[in-house]
Structures are given as C-alpha cells and as structure tokens.
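Missing here is one protein chain; the remaining ones are kept as they sit in the complex.
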Amino acid sequence: MPYPSNLRRAAFMAGIAASALTLAACSGGDSESESSASAGDVETAESIIVGTTDKITTIDPAGSYDNGSFAVMNQVYPFLLNTPYGSPDVEPDIAESAEFTGPTEYTVVLKPGLTFANGHDLTSSDVKFTFDRMLSIFESGADDGNGPGSLLYNLDSVEAIDDVTVVFHLKSENDQVFPQILSSPAGPIVDEEVFAADALTPDADIVAGNAFAGQYVITDYDQNNLLSYEANADYQGLLGAAITPIVDVKYYAEESNLKLDIQQGNIDVAFRSLSATDIADLREDENVSVIDGPGGEIRYIVFNFDTMPYGATTADADEAKSLAVRQAVADIVDRQEIADQVYQGTYTPLFSYVPAGLTGATESLKELYGDGAGAPDLDKAAATLEEAGVETPVALSLQYNPDHYGSGSADEYALVKDQLEASGLFTVDLQSTEWVQYSKDRTSDVYPAYQLGWFPDYSDADNYLTPFFLTENFLGNHYSNPTVDELILAQATTADPAERAGIIEEIQDTVAADLSTLPLLQGAQVAVTGTTVTGAEDTLDASFKFRYAALAKG
Amino acid sequence: MTTPAPASSRRPLWARVPVISHLRQSIGLQRGMLIVGLVLTGLFLLTALLAPALAPYGFAQLRGPDGAFGATQPPSAEHLLGTTQGGYDVLSRLIWGSRTALLVIVVAVVASILIGVALGLISGYFGGWLDRVLVVIADAIYAFPSLLLAIVLAIVISGGQSSMWGGILAAALSITVIFIPQYLRVTRAEVIRIKSEAFVESARVVGASHARIMIRHVLRNSTRTLPLILTLNASEAILTLAGLGFLGFGIEPTAAAEWGYDLNKAVADVSSGVWWTAVFPGTAIVLVVLGLTLVGESLNDLSDPRLRKRAVGAEPVEDLLDPAHATQEASA
Partner (left out) sequence: MTTTSDAPAARAGAPRAWAKKPGGSLGRYLAVRALLIIPTVFILVTTVFVLMRLTGDPITAAQGGRLPADQLAERIHEAGYDRPILVQYLDYLGGVFTGDFGTTLSDRREVTEVIATFGAATLELAFYALIVAFLVGIPLGRLAAFHRDRWPDAIFRVGGILAYATPVFFAGLLLKLVFSVWLDVLPVAGRADTRTELTLSRGDGATGIYLIDAIRTGDPAVLGNVLQHAILPAVTLGLLTAGVFLRVVRTNVISTFGAGYVDAARSRGVSERRLLRKHAYRPALIPIVTVVGLQIALLLGGAVLTETTFEWKGLGFQLSQYLQARDFVAVQGIVVVLAVIVAVTNFIVDIIAALLDPRVRY
C-alpha cells in the first residue's frame, strides 16, 4: 500500500514552509474523495482509539470557551453553519440556506425533519433557545465567567418564524463575520428539552439525555479520562456520516505518555499535543505516520506603546524613535532559527498578522524588515536606529509566560534575547511570570514588550484583526491608528469576497508598518496516526476543527 | 583547627567538632558510608564554589565563537555532555546549577532550624496553652500540600516572576514552613523527655538558670536526632525547587541554572532517545541528596548509643550472632 508513504512525504514537505501548508490543505481536500470512496470497498475497523492532552471544562456550550471542550462539541453538536473538510469558509451545515435578508436580518432555514439522537425534534425553537440561553447565562454569570457569550456581541435577538425558519436580528449592519460566529464556540445547537434555560446543565445530564445531533453521540463519559462516541445515524448535515462507527478518546495529562502510547500502537491517533522533540522522533518511526496541517495558532510579541523605550508615557517620549526600536527588533529577529531550533519545524515563521491558509493572508513583514526574504539584517537595524537618533544599545524589558503557551516559550524567548543581544544593538532584560499574574500585569502597562499567543475562535481573518488592532483592543497596548480602525470596520461589512480580501490585505500592510505587535510563528496542526489509519489529512484543515468522523482504520 | 586545645582531660578541640568526632568514632562500613556521604557533599560544595572556573560556558550562553551551539546536540568534544533542547551546554548548566541548589539548601535549612528549634524549645519547655496551639498548628501544616504552599509563596514573594531569588526564596521558604513542624516535634519531644530526667532536676538544684538549662542540656540532647531531619530538609529543598520548575514557577533559565528546571524540560525528550538532557541533571540531584542523606544517617547512628558500633570496648551486635545462623538468615 503506497498511500501512507506518499502521505508521509507530503506531510514532511508540508512542515518545511508555510506556503506548503496551504498546499497540504488543498491536497487533503483532493484526497477526501479518494479515501471516502475507498471506505466503501475496503473493510474498515469497527472502532478506533484517539489520544489527546486536551482538557474538557464542560460539554455544555454555554459554559466553556476552550479548545478541549470545543473539540468534543464539534463531534456531537450540529451547527447552523460549518466549515466543510478542507476549507476555512463556512457553508450551511444543518441549515438549508443562510443569508442576509436585510442589513440587520440574517435568516437561516433549517433542513426539514431534523431530530436529536434522543428522538426530540430539532426545530427553530431549539435554535432560538440555544442563543437566548447562551446570552442569558453569559449575562447572569451563571457560567462562572467561562462561557463564550462575548462572541455574540453583535446579536440583538433571535426570532423563530416557523418550525424551520430563524431570523437573527443584529445590532450592526451587514456583519460579514456573523456567519463565522455561528460556527464558533458560541454556535453549537442544543436540545431545549434537555438543557436548562438559565443555568448550566451538568455533563452527566447531557449525556444521559442523549442531547446530541452532530456526527457522533457520546455513549460513555468519564470526563478528562475516557470518552466513547458512537456514530449518529440521524445526522444530515454538511459533513456527511462518520466512517468509523465507534471512537474512544483517551485523555492524557503528559505529552510523553501520549507519545509512548501512539508509538507502541496502544492508540490509533494522537492529536494535540506532542512536544517538538517527540514529533521529530516520531517522523523517523516506521510504525506511525505524522500528518501536518495548517494551524491557526500564532505567537507574537506585543509592544506597549506607552511604556516601551521612547513610549508615550516615558521620560524621553518620541514616536519616531519608538517606531525605530520596533523596526530594529523586527529586522533582527530570526524566525527560522527559532522554528528550527526550538520547535523543530512544528512551528513555521509568520510574516503577517493573518496566518497562512486563511483567506486574505499576506506576508507583509517579509519585504518590510530584515533582508527582504525572511532572514535578519543587522546592518539595516543599526541604520534604522541611527537614522532615528536612538542611542544603542537599547535597553529592552521583555516578558514571557512559561506555563500557558507550552514549554517551548522559555527556549523561544531565550533565543530572542540572544538574537537581540548578539546584534550589539540591544540589552534585553528577560523575565517570566506565572499566567494569572501575567494576564493582569500585561493589561496594566507593567510590561513594555511581552509574549502572547492566539487560538482563533473561527477561521476568518477578522478574528486576527478586530480583537487586536481596533483602538479598543484586548491587548490594551495603546496602539491606535484611525486608518486601521476604519479599514477593520469596513472589511467586516463588505459582502464581496474579493473586495473584502483586498481590505484585509491593506490592514495587514498598514499594521506591519506600525508594528503594534511583532508576529513570530504560526503553529502547524500535527496528528500522529498508526500507518493503517486514514482520514487525518482530510480533517487537519484551516477550519481548525479535528473531526473524528473522517478517521478510518484499514 | 589542627592545634590541639590545651585542656587536659578532654579530647582535643578539633576532635570534638561534630562531623570529625563522628568520623573518629566510626569504624568499618559505617565509616565507609559516612566518608562516601562526605565526599559527595564535599564535591557538591566545591563545584558550587568554583563554578565560574569549572564551567566551560555561561549557564545562559547559546552561541560560541563558531555560532549557535544548536539544540539537543549529543555529547561531543565541544559539549562534553551535549546541549539541551533550548540549545544550552548541559555541562555548564550542571555546574552552575550546583550554586542554585546550594543557595536553596542554605536558606531553607537555616530558616527551618532557627524557627523550628526555637519554637520546639519554647513549646516543650513551657508547655501550657502555647504548646497546645503550636502543636495544633504544626499538625495542620503537616497535612498541607507543600506544592500549593510553594506556588503561593512563589506568587507572593516575586509577584509570580521567575527571577533567581524569587525562585530560590519560594522553594526555600515553602520547605521551611513544611519542616518547621518537624523540628518542632522532635525538639519538643526531646525537651519533654529530658525535662523530667534527673540531670535537669539536679541542674536546677545547683541553681542553673532557665536559659542555661535549655541550652546546655536540653538543646544539646535534643539536637542528637536533628541531623537526619536536617538532611531530609536539605533534600526536600532541592526536590521542591525541581517541582516548582515543573509547574512553571521555577527560575527563568537565563537568570540562573537549575537542575530541576532542566530535568523537567528534558523528561519529554528521553522517550525520543535524547537521554543526555535528563540523565545528567537527574543524576546530580540524586547524588547530592544521596550524599546529604548518607551523612545525616551516619551522624544519626553514631549519635545514638543504641545504634553506635563502637571502636573498642562494647561488643557489636553481630558478634553475638552465631556465624552459621547469620549465613542461614542471609540465604533464606
């Protein structure tokens, strides 16, 4: 069977460059027909075991806003709109149609005759219930502050016209992001006969009530230890029926245990997360396949425009000098060295704000900084600083967090410090702080420059721009550019895809010149499977949703 | 300290210095264990003191004259013990790490002894409500998860920052809090035991003051059992520092070298055949704890007349054994 070895080669290539990631995603889409076709003739195993280091907060959509919980929801809940295999863009899932019927009216028509796995009808009433519930729990604090209700910022009210028609009344007009929101953690549709309207429903009750209507249902639920899924025959949505009837998912706390178990064949698929060293080692292993896909995770340095060297509130405030300092950092940082040395190719250099693989992504910083081809240029950095009249070496305080963005952070920032200091232009005071304190400090102007990372809520460029670069942003770094504000608001309401992509590119170019943040790396999604397992390449796409339904074992 | 003290009937002063006197008392394997312990501990101290001279590179050095060291390079001539996954030289971090370990031990032990013994003396000697309150609190702390305490202290001391002194103080002080009850219990128990014995009464009859009684008799006798706890205390300090590193509260690798931090970061590599990053710092921790514990146990045995095997005079226990029986037991 030559298929796996081809795949391994493709996967290996994909790890080399960011541009190849999109190729891998495309080829993944191509091979989908192949594998699903072969699924019919070739006998596939009755069940497979998936291993993960994810953590589940709760499988009640109103009560969690994290990757681990959302990974489960993607298997068992239906969405009005969803991303098909191989694409970042949304299409109707259990809906027949979804479109703007007015500037602030988004109308969704459900497919007829939908049911939950427990036999309850899935109607517009459930949809209205789902979103009303999400908002009311979010506002009352009944989610203990953990819910994703903030994503529904533009939702005013939901109206059920008839059994299959729902109208979403929005606050601002022509919100092009709203369809994406319906595929985000705020979007799973729940059963009004099982879920409580104003409080979180315990996981045990959800499982007992069999309130599922996605590709799978959960039959055994031992939280953060062992979940057992069974294919849901009633699912009629976009993604098609699951190939493997039974999927068991084992939850690990230690990456090394997950690695040893996949290596020894105790599990069939390992997805999220393995250390860079482990993945490098597994690539050499004949008994497993390492599959790479585009990743939505980005890692970057935030500059605080008030407190960084020559920042607005420092004694020697000077906007031009402050910009020169940021530019010099951008010139010196060697992303490839970090990606190779610290992450052994599990991360790839990121030269813009929207990661490669998403519609509208550019490489704005590549031409602007360094040698113009992605490598550093120390002379250019020195010239930039001198031109602005900045005295060297510049003293820069840099903060990172060691316990939230993976264990590579310490090595990553040690290397950044080393690169900056080796240039002779900077002296870096590198500090690290535990996560909770870090989260408070970063928004209180304590850190002049600091590390952050981002996982997207939905696969749209907007999710990498709006939260970051509007004047009112979650970074709180005092960056403000009226042009950028205008452009960001414009892209959100531009219906024409090509025109919108153009605006998104313009935003990236503008911010790249200002350097509000300095993007460093983009994470790849890496799954490791046994050699007879197929389908992982189909679901490792830019939707960033890993669907067990695509997996099969020959 | 080699000049003998002029005192006539007493042994020379240098021979009465604790460790040396113990060494002189010991014979056979007991002496062997003590010597091994002392050698290991001595090596550790020497390494810590001479770190700048011994280490080939700085602990946070990533590149030499020929460019970057590279990550997870196997042992070679340039890097005798290889490099870590972050690209540091393993040997250099091993050597520099002994300094951090020593600092943690010193702070933890000094603080624990001072507070624990003092509270134990007061609690045992004066008794009453104070004693009860202290014992209740000690019991409560005994049940306290040290990890939690260490984390909280890390946050309180340094605002969650992983600076060198923040990490050292967090590990040392959380161990101090955990060990105070142990010193307290031991000291207190000894005080209560000795208090009722005749020689204390007689000292009182002779008119010795309270302070004198406490220091001369009670304290001296109480401390007989302390070496063991002391070495446990030192070992736990190292292990706690390692645990803190594991949870991301350790010391920033560019601020100081720390074995526990390196070991924890390396654990994941071992399963991929990268053994040198974990084995060396792990072994360093084991050897230092082994050395300290050997010294502590030996001193404990030698101080305890029931366990001491004396060089002359008394009959060692196994001499009473029928050799035939002894071999039988061993083979059984």
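Which chain is which? They are A and B, in the order written, and residues in each are numbered from 1.
FYI, contacts are C-beta pairs under 8 Å (C-beta built on N, C-alpha and C of every residue); 3 or more make two chains touch, one makes a residue touch a chain.
Since the structure is predicted, the reported quantities are computational estimates derived from the model, not experimental observations.
Residue in contact with the omitted chain (choice from A:131, A:168 or A:252): A:252. Counting the whole complex, the residues of chain B in touch with the unshown chain are 28-30, 32-33, 125-128, 131-132, 136-137, 139-140, 142-149, 151-152, 155-156, 192-193, 195-196, 204, 210, 235, 239, 242-243, 246-247, 260, 263-264, 267, 270-271, 278, 282, 285-287, 289-290, 293-294, 297, 304, 306-307, 309, 316-318, 320-322, 325-326, 328-330. The chain not shown here touches chain A at positions 49, 55-58, 60, 63-66, 139-141, 144-146, 150, 200, 202-203, 220, 222-226, 228, 248, 250, 252-254, 256-257, 260-261, 264, 266-267, 403-404, 435-440, 443-444, 452-454, 467, 472-474, 476.
To be clear about the criterion, only the chains that are shown with their structure count from here on.
Residues 60, 62-63, 68, 70-72, 85-87, 154-155, 159-163, 247-250, 252-255, 265, 267-274 of chain B are the ones touching chain A in the complex. Residues 255-256, 259-260, 263, 275-278, 280-282, 337, 341-342, 344, 401-403, 407, 410-411, 414-415, 417-418, 422, 430-438, 441 of chain A are the ones that touch chain B when the two sit in their complex.
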